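Our next item is subunit A:
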Amino acid sequence: MLWYKAWLETRWRFVFMVGMILFVWLTPEWITATGVHSGVPAARLWMAIQLGSVFLFIFTAIFLAGSGINTQGAYTFTPGFHGSMLFTLSLPVSRRRLLFVRGGLGALQTCILVVIMACYILHLRPEATSVLQTLAYLARTIVCTMAIYALSVLLACVLDEIWHVTGAFIFWIAVFLVQSKFDWVARISPLRGMSLNCYPITAPIPWAPIVASLVFAGVLLCASVLMVQRQEY
Partner candidate 1 sequence: MNLRINFASGVPIYQQLMEQIKHAVETGAIRGGEQLPTIRKIAEELTMNPNTVARAYRELEHEGFIEVRHGSGAYVAERGTSTAKAAGIRKAGEVLRPAIERGLALGLSESELRRVFEDELARLQDEAAAERRRN
Partner candidate 2 sequence: MNDIIIAADGLSKSYDGKPALRSLHLEVPRGSICGFLGRNGAGKTTTLKLLLGLLRRDAGSIRLFGEPIDSEASSIGARRRLGFVSEDKELYPFMTVDQTIRFTRPFFPGWRRDLEEKYLDLFQLPRKKAVPKLSKGMRTQLMLLLAMARGAELLLMDEPTSGLDPAMTEDVLQILADLAASDGTTIFFSSHQLAEVEQICDRVCIIDQGQVVIDGVLDDLKSEYRRILLVFDGMAPRELAGLPGVDHLRQRGRTASLLAHGDVDGLVERARSLGPTSVEVRPVTLKELFLDHVRGE
């Protein structure tokens, strides 16, 4: 019944994310449809959509993450721990399982939204996209988003809700700043790995950020498990 609980806990979050995505996505549609900014070249619009999409992937991954131990508010950031955490921890269930179920559901929700957004982006492309290109793009956006998600889960294990979200943003902003200075960071950065600006559809599959993201996510997942098991409540 942990999946049931995780769903009840996160469903409004999920709905909120869907709403936010729709809001962002409806804007270019509306803009193009009404031709209000008809002077804007298609290329620039496309770039804006790209950046927006990367931002949405990141935001989704950060917002939908949770540790499964502390009870999360629906759409509010609750400071400290919620009293029901004691109830959760007094149940005959391992902390690892609590983490996996909540983390798993959040990951599933994130992936679903990422896939929908990625498909929509491809739909906006003026050129046709082959099946292989579609799958390659979906795969790398999912994997790179999961790297971001894994960090958020780890932060959720140790920090209050508001700090885990803030902390995650700060981290990826730092990565964004660093990657323009250090080439090796740019080569493995998931932020670039999920962007069509850096790696266009027609380019070969960017293995470096994909592998780096998988390793990063794996390591952070192990760290999260160790973290929840060692924590004192």
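The candidate set was assembled so that all candidates are chains of the complex that A comes from, given by their letters.
As a convention for this text, contacts are C-beta pairs under 8 Å (C-beta built on N, C-alpha and C of every residue); 3 or more make two chains touch, one makes a residue touch a chain; residues count from 1.
The structure presented is a predicted model; accordingly, all values stated were derived computationally and were not measured.
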### Task
Any copy counts here: identify which of 1 or 2 touches subunit A within this complex.
2
### Task
Provide the residue numbers of subunit A that touch candidate 2 in the complex, in ascending order.
1, 4-5, 8-9, 71, 73-74, 82-84, 86-87, 89-95, 229, 232-233
